[in-house]
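Shown here: the complex without one of its protein chains, the others still in place.
Entry: chain A
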Amino acid sequence: MDIDWQLFSDSLWPIVRGGLLGTIPLALASFTIGLAIALVMALMRLSANRFVSFLARAYISVIRGTPLLVQLFVIFYGLPTLGVTLSPWPSAIIAFSLNVGGYAAEVIRAAILSVPKGQWEAGYTIGMSRLTTLRRLILPQAARVSVPPLSNTFISLVKDTSLASLILVTELFRKAMEITAYSYEFLLIYVEAALVYWVFCLVLSAGQTRLERRLDRYVAH
């Protein structure tokens, strides 16, 4: 089998560029919005109000119980039926944000529950309200606990954004598909795309390790 190294090197920059301008911004935007959704869902899930807690439970269950690709298609191809037509980028961001919101909610909830009850009481005894205790004491400690699992969520998300190619978002994998459309070099180009994803994820993993090491300094052992 001959490897078309010329095509390989010509394709590298377009694919990487698709990653830098498509995959990464898409993942960052969705992750940020997704975390906000997750925090709200986690707090709702912990609420003493059974109805509020039920709503969050239902949301998490739907998100985790249905394929991401289907969620993406419902939003992009399905919503127009209801008169809601969104272009590829907003559709993708909405779908991925909702998805991250469902998965990260459970991570954040577990992290909040892992903070000892004594921390709440220490907050209360110095006169803090529930909300202030949550904001100043519980969430900062929960954040440290949730860095490793949330980093994993982020890395998964980076890979999952390749699904956005199917709703026409020009990200890394879409670029690769476009190249195969005229070159017919499926193996070469898709392996090349895989390599680029891999390098992205290696860089992110290294960042994760550094972040964890830094946060570890403040954690009580």
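By definition in this document, a residue touches a chain if its C-beta (ideal position, glycine included) is under 8 Å from a C-beta of that chain, and two chains touch if they have at least 3 such contacts; residues count from 1.
The rule we apply is simple: contacts and distances are computed from a predicted model.
Participant: Under which of the names "ABC-type polar-amino-acid transporter", "ATP-binding cassette domain-containing protein", "Polysulfide reductase NrfD" or "Electron transfer flavoprotein subunit alpha" is the non-displayed chain listed in UniProt?
Facilitator: Options "ABC-type polar-amino-acid transporter", "ATP-binding cassette domain-containing protein", "Polysulfide reductase NrfD" or "Electron transfer flavoprotein subunit alpha" narrow down to "ABC-type polar-amino-acid transporter" for the missing chain.
Participant: Going by the contact rule already stated, which one of A:53, A:132, A:156 or A:180 would touch the omitted chain in the full complex?
Facilitator: A:132
Participant: Just to verify: which one of A:3, A:28, A:58 or A:122 makes contact with the chain not shown?
Facilitator: A:122
Participant: For review purposes, identify every residue of chain A that touches the missing chain, sorted by number.
Facilitator: Touching the missing chain: residues 116, 118-119, 121-122, 124-130, 132, 136-137, 140-141, 144, 217-221.
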